[in-house]
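Every protein chain except one is present and positioned as in the full complex.
When the chains are written out, they are named A, B and C in that same order, and each has its own residue count from 1.
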Amino acid sequence: MLITCPYCGPRDVIEFTYQGDGNRQRPQPASQDLDAWNAYVYERLNPAGDHNEIWQHSGGCRAHLKVVRNTLTHEISSAAFARGDHKSGARHKAEGKS
Amino acid sequence: MAERQSPERQSPERQLPEHLSPLEPALHPGSHGNFEHGVDVILSETKPGSILQLAAWPGEEKQLISGIRTVTGLTLPDGAGGGSTNGVRSVFGFAPGKFTVVDEAEGLALAFADVVTPAIGTLTDLSHGRTAIRIAGPKAEWVLAKFFAIDFALPAFPLGAGRSTNHHDIFAQIQRTGADQFDIYVFRSFARSFWKALCHASEEVGYEVQ
Amino acid sequence: MAEYSAFSLLKNAFNGNKDWKPAWRKPDPKASYDVIIIGGGGHGLSTAYYLAKEHGITNVAVLEKGWLGSGNVGRNTTAVRSNYLLPANTRFYEHSMKLWENLSHDLNYNVMFSQRGCLNLAHTPAQLDDYARRGNAMRHLGVDAELMTTAEIARLVPTLDVSGNARFPIVGGLMQRRAGTARHDAVAWGYARGADRRGVDIIENCEVTGFLRDGDRITGVSTTRGEIRARKVAVAVAGSTGQVMQLAGIETMPIESYVLQAFVTESLKPFIDTVLTFGMGHFYMSQSDKGGLVYGGDLDGYNSYAQRGSLPIVDEVMSEMLALFPGLARVRMLRSWGGVCDMSMDGSPIITTGPLPGMYLNCGWCYGGFKATPASGWCFAWTIAKDEPHDLNAPFTLDRFYSGLLIDDKGQGATPRLH
Partner (left out) sequence: MSPRRTETGGRIDRLRTIRFTFDGASYTGHAGDTLASALLASGVTLFGRSFKYHRPRGLLTAGVEEPNALVTVLRGEVREPNIPATMVEIYDGLTAVSQNRFPSLAWDVSAVNQLGGKLLSAGFYYKTFMGPAIGPLKGTRFWMFCEHFIRRAAGLGRAGLAPDTARYGRMNAFCDVLVVGSGPAGLMAAKAAADQGARVILAELEPHFGGSANWSGETIDGMPAADWAARTAGQFEGHDNVRLLPRTTVWGYYDGNTLAALERVTDHKEIPGRGEPRHRYWAIRAKSVVLATGSFERPLVFPGNDRPGVMLAHAAERYANEYGVLPGERIALFTNNDSAYRSAVALKKAGAAIVAIIDVRPELSSEMRKLATKAEAEIFSGHAVVATEGGKALSGIKLQRFDMTSGALSGEARSVHADCLLMSGGWSPTIHLASQAGARAVWDAARQAFLPPKPTQRWIGAGAFTGSFSTTEAIAEGRAAGLSAAGGTNTQSTVPVVEAAPGDPDPAPVFEIKASGKSFVDFQHDVTAEDVRLAHREGFVSVEHLKRYTTLGMATDQGKSSNIPGLAIMAEALGKPIPEVGTTRFRPPFTAVSIGSLAAERFGDLKPERLTPMHDWHVANGATMYSAGLWYRPMIYGLAGETIEQAYVREAKATRESAGIVDVSTLGKIAVQGPDAAEFLDRVYTNMFSTLPVGKARYGLMLREDGIAFDDGTTWRLGEQDFLMTTTTANAGKVMQHLEYFLDVIWPELKVHVTSVTDQWAGAAIGGPKARAILATCVTGTAVDNAALPFMGIVHGKVAGVPVMICRLSFSGEMAFEVYCGAGYGTHVWEALIDAGKPFGLVTYGLEALGTLRIEKGHVTGAEIDGRTTARDLHLDWMLSKKKPFIGSAMMDREGLIAPDRLQLVGLISLDNRPPSGGAHVVEQLDEANPHDSIGHITACCYSPALGKYIALALVKGGKQRHGTRAYVSDPLRNRFGPIEIVSNHFFDPDGSRMHG
């Protein structure tokens, strides 16, 4: 599997660390809503199809990426920096199909 | 391979002992491996005096790049992973807003102290933390391709450019400093293991250690 | 249906093997059952078997979307063991082990359970202490475990590199002698035949497409072969848990699905007798009766339903294999495959009533579901029959993730890929 890092370009999955479901919403730090915390820590959509997920390019630029990947075909339809303010560093656009 | 020049020692720490190389016991100058058919790569440790990491806050990248130019005289080409070298100093981007700057001389951190202000970003001195290994020669790409899953061909990896990548547990930053020359920066603690692996992988093509 | 025995085999051989009957019937689904079990894998089939055998509930259908046993019961590396650290797991898997020990007789089907032992190699004194902690925990629950010295290991597995020169030298190991391997497909077939002989309908090529409900209560399922009603609907679908629960309107679960790859070499003359694991990685291996070395390693580290693995794991597994057995460099990997594992948030399973009225849930097997097959079915059948868990599966609730009563054998927290 290749993931197109917006900074480093297409790289082998061996350079990346999977950081899980990107749909999870962390409650506000001071939140005492235990259900919200439980949902954040333990509940997963786990879809068979397109999945929003977070990957770290740990063996490269170490940036975290928001990736949309199909869990049935492993096809990656987009990969972008997790933080919005890295735009200036971007060189590579995800090629749609990786 | 660039001749090792003796740079002006602007460092105030001239009296310091020399850095002890982590490669020392495993570095055996001379020709090795299948060299009867010619030496196709040359391996060496470049021992730069300064290896710095400069990192800009989002939006401050241009400021930092201009600061790098002021201090080193090196211009960074546009785009991710861009870099340049003049044989004495080198610079390349390795992550969004982040750059590695290398100088043969020690003390480069001091020169940057006033340039990388807290408003622009941060400076981290890694002069001791990274070991610089140079591989040069017609088979340099071939040997590196054994370790790293990146494309070393010139069009994909232009002169001066930098890449961050890894070989299993060993993280590496690589800069192309010549048509068939690469400088590899690895964590010091892994350097000896990586060096041995690099020598082993070079046996097939014949290599010389300088 | 005929009993299987050496005698029946001989008798049939003289008949040119013309009289053998199907191992299980291929009935059409009835309009309703007492219990529907979704999932014709090992756990679903064993649940049906024990419902019939232990609780006299035989008006049961097992619904399988594809061919029977097409999930992980037919894709695993066949190891059976009960060498867990935490008491809730150890007790449960030991119950499974006891069922395994008599399973071939119980089913009148040779599942080839062979107690050839499972040896966990330790590579540092600290790791050996860690294994001692686990082994002692087992012993305090009446489960067999022993520590082996390097010399003993060298005698047991002469093909292993026990020289001190290895990058990770072997300093000892934890052995469970009663552990071993079984013929994975035979377990599915044996349970299917056993359940079928007691009247259970096993319905293949029947995919559940939705749940029938009366208010909150589940009253049956709609399938590709029509609607089927039932008083109780049990879900045992491993990697597909999230998908099936979504059909019931439950959007999220404490489960992620990952691919685990497995490998087999070409057939070799006997090379290793025991099941063996490497302590400085994820490698494990045994040898099948046919002679292939059967082995695997770590999960592919991302959500997947593809039953297809990635190359880095292949390389990693083979590298670890050769670190232990440098003589195997010239042996060849013949086949690789992947299974979808239902990784739970603490690495331990869920066997429970609910989460909806009329529903029962069995999932979260991670990559350890095969050895659990008998106890999983046995406990699940109990839970379905009595509407409450047996003591053995009482800790395996769904709400333990909220309460913090976790059963985290590896201590990795809610990072499923690390369990």
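One rule holds for everything that comes next: a contact is a pair of C-beta atoms (placed from the backbone, for glycine too) under 8 Å apart; a residue touches a chain by one contact, two chains touch by 3 or more.
Since the model is a prediction, treat every value here as computed from it, not as a measurement.
Of the chains on view, those touched by the hidden chain across the whole complex are A, B, C. For the options C:135, C:220 or C:416, the residue in contact with the chain missing from this view is C:135. By the touch rule set out above, subunit B reaches the unshown chain at residues 13, 15-22, 24-25, 33-34, 36, 53, 55, 57, 118, 121-122, 124-130, 142, 145-151, 153, 156, 168-170, 187-190, 192-194, 197, 200-206. Contact residues of subunit C toward the unshown chain are 4-6, 8-10, 13-14, 16-18, 20-24, 26, 67-68, 70, 74, 101-102, 104-105, 108-110, 112-116, 123-124, 126, 128-137, 139-142, 145-147, 158-159, 161, 167-168, 180, 183, 185-186, 189-190, 204, 265-271, 280-281, 287, 289-291, 306, 308, 310-311, 314-315, 318-323, 326-337, 400, 402-406, 408, 410-414.
As for the chain not pictured, it touches subunit A at residues 1-2, 10, 12-13, 17, 19, 26-27, 29-32, 34, 37-38, 40-41, 54, 56, 58, 62-64, 73-74, 76, 82-85, 97-98.
Here is the rule we use: only the chains that are shown with their structure count from here on.
Centroids of subunit A and subunit C (each the mean of its C-alpha atoms) stand 31 Å apart.
The geometric centre of subunit B is 50 Å away from that of subunit C, both derived from CA atoms. Chain contacts: subunit A has residues 12, 14 touching two or more partner chains. The touching residues of subunit A, counted against subunit B in their complex, run 6-9, 11-12, 14-15, 58-63, 81, 83, 85-86, 88-92. The part of subunit C that touches subunit A in the complex is made up of residues 240, 242-243, 251-257, 301-306, 308, 310, 312, 345, 401-402, 414-415, 417.
Listing the residues of subunit A that touch subunit C in their complex gives 1, 12-14, 17-18, 20-21, 34-35, 38-39, 41-48, 51, 53, 55, 69, 71-74.
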